[in-house]
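As you look at this complex, bear in mind that one protein chain is not there, while each of the others sits in place.
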Amino acid sequence: MLEKMIFGRYVPGDSFVHKLDPRSKLLFVFLFIIAVFMANNTITYALLLGFTLLVIFISRIRLYFLLNGLKPILFLIIFTFLMHFIFTKEGPVLVDLKFLKIHEEGVRQGIFISIRFLVLVLMTTILTLTTSPISITDGMETLLNPLKRIKVPVHELALMMSISLRFIPTLMDETDKILKAQLARGSDLTSGTIKERIRAVVPLLVPLFVSAFKRAEDLAIAMEVRGYRGGEGRTRYRQLNWQGRDTLVIIIFLVLVTALVWLRGGS
Amino acid sequence: MKEILSLDHVSYTYESEEGEPRKAVDEVSFTVWEGEWIAIVGHNGSGKSTLAKLMIGLLFPENGKLNVFLEELNVDNLWDIRSRIGIVFQNPDNQFVGSTVQDDVAFALENNGVPYDQMVPRVHESLAQVNMEGFLDHEPHHLSGGQKQRVAIAGALAMRPKLLILDEATSMLDPQGRDEVIKVVDELKRTTGLTVISITHDLEEVLLADKVIVMNDGKMMMSGKPEAIFAHGDELEAIGLDLPFASRLSRFLREEGIAIQGEHTTEEELVNELWTFHCNK
């Protein structure tokens, strides 16, 4: 099941989107999330949806792959749609089923909110699908750099994130091994009452924590002997390279916002 | 010859919350010269890993004097001295800091403020020295244990160290991984004259060394050339160490009444000795 999940996964490629600097992508997605809330009528929502589809096309990610991987989230979107559909009591009644009255405004709101949700999920997924986790970390570190002045430990946070990402597969393997070892000793995670099942997780979690702490300890020593003393005076091996296409992305964003302001209905 | 490292009556005691404090290193003295390969052997808990921690300044001696590159190791020169020593630990996973091979090799360079334009060639060079140049963008979980340890060695080499310490670096590897790592270190030693201290159980590593130091209960029990050390077969076995195959076989042969002469640590020497024996009849 986990193999089919694509949220947060990276698929290497060489499309225009893949090649962008992580900073421009991060900046774009962050600003896009804000801009999405400017849409308030059919044409602006259509514009957002169309734009998102265009980005998917440029990133050369297969739509089928994307939708298949987002199934669990699609379910959430449909659920939100139904909530609005049923509970919004504004505008003329479209269908009257005695126990349930469906209003025009409910349908409208349902569709809008679903689109909003969908484009947000799609855009962030495209970001993670086309950018390696380590590039995202690098991008974040550089973008957040000004916060160092107000004593935010930006470098430390970024390092923590990159080390966590690096150890995820290691710890997954470890979990699998410990699970197998306890199953072989007759531990049973799949049957019994809820209380029994919770208790059955202890033999899995304790060794996992013990090993994670041991790893952390070893890693700290390995980092120290290799001269790690915090961010001060460090140089960077990973260089970020802002190019013409990255500036173009920001211009496209400005155009998009202008269009949204132009087309949105007056309040 | 230049002195790389020297211990002069060094002792270290671990304080534990409960029970007795444990003397892990007890009055140990020896000197390591430039270009030497030293093997430190001893069973688990004999104090050999504590020695490694003292050499790299993770611990400081409670008594005695420890000089690295002719300077007494202290809090002020610690970082400078560390930048000239490479160390590879036992667990291949727990010392891989970077998210890809090249990031990991660059880690010490970044920490020591090496400028970007020098970092790139150094990373490539070091990886070539351990035969891993084709793995620049590989992630650690797609590498074997032996490959990860070679990356760790490259990470140390990038700083162009004078001394490389292997702290049981091969003990968690399969035979192939062990061979890969030993071959790389042997090659490095021969081509660059790097000084190597390897803390190990592995007999092949011991046989490659110029000098062996045997640790037992925190004390230096003996030291000398591998052949001289393995002549003390019974004493080594008594403290839980192994003998090379050829030494073990010669002992059994003597028990069977074959009077072979001298000490033989490699199969080749022993076969030759048996040939002499065979011809002299």
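Chains here go by letter, A and B, matching the order in which they are written, and residues are numbered from 1 within each.
The rule is short, and it goes like this: a residue touches a chain if its C-beta (ideal position, glycine included) is under 8 Å from a C-beta of that chain, and two chains touch if they have at least 3 such contacts.
Keep in mind that, in the parts below, contacts and distances are computed from a predicted model.
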So one subunit is absent here. Using its UniProt record, which name fits best from "Lipoprotein", "TIGR00659 family protein", "Succinate dehydrogenase / fumarate reductase cytochrome b subunit" or "Energy-coupling factor transporter ATP-binding protein EcfA2"? "Energy-coupling factor transporter ATP-binding protein EcfA2"
Sole residue of A:Ala35, A:Leu48, A:Ile178 or A:Leu219 that reaches the chain not shown, by the stated touch rule: A:Ile178
Out of B:Glu125, B:Asp186 or B:Asp242, only one touches the absent chain, namely B:Asp242
Interface with the unshown chain - residue positions in subunit A: 3-4, 174, 177-178, 180-188, 190, 202-203, 206-207, 210-211
List the subunit B residues touching the unshown chain? 43-45, 144, 171-172, 174-177, 201, 240-242, 245, 248-249, 252-253, 255-258, 267, 270-271, 274-275, 277-278, 281
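Basically, only the chains that are shown with their structure count from here on.
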Using the touch definition from the top, list the residues of subunit B that touch subunit A in their complex. 56, 58, 79, 82-83, 85, 87, 89, 91, 93-100, 102-103, 106-116, 119-120, 123, 139-141, 155-156, 159
So in the complex, the part of subunit A that touches subunit B is made up of which residues? 133-134, 162-163, 165-166, 169-170, 173, 214-215, 218-219, 221-229, 233-239
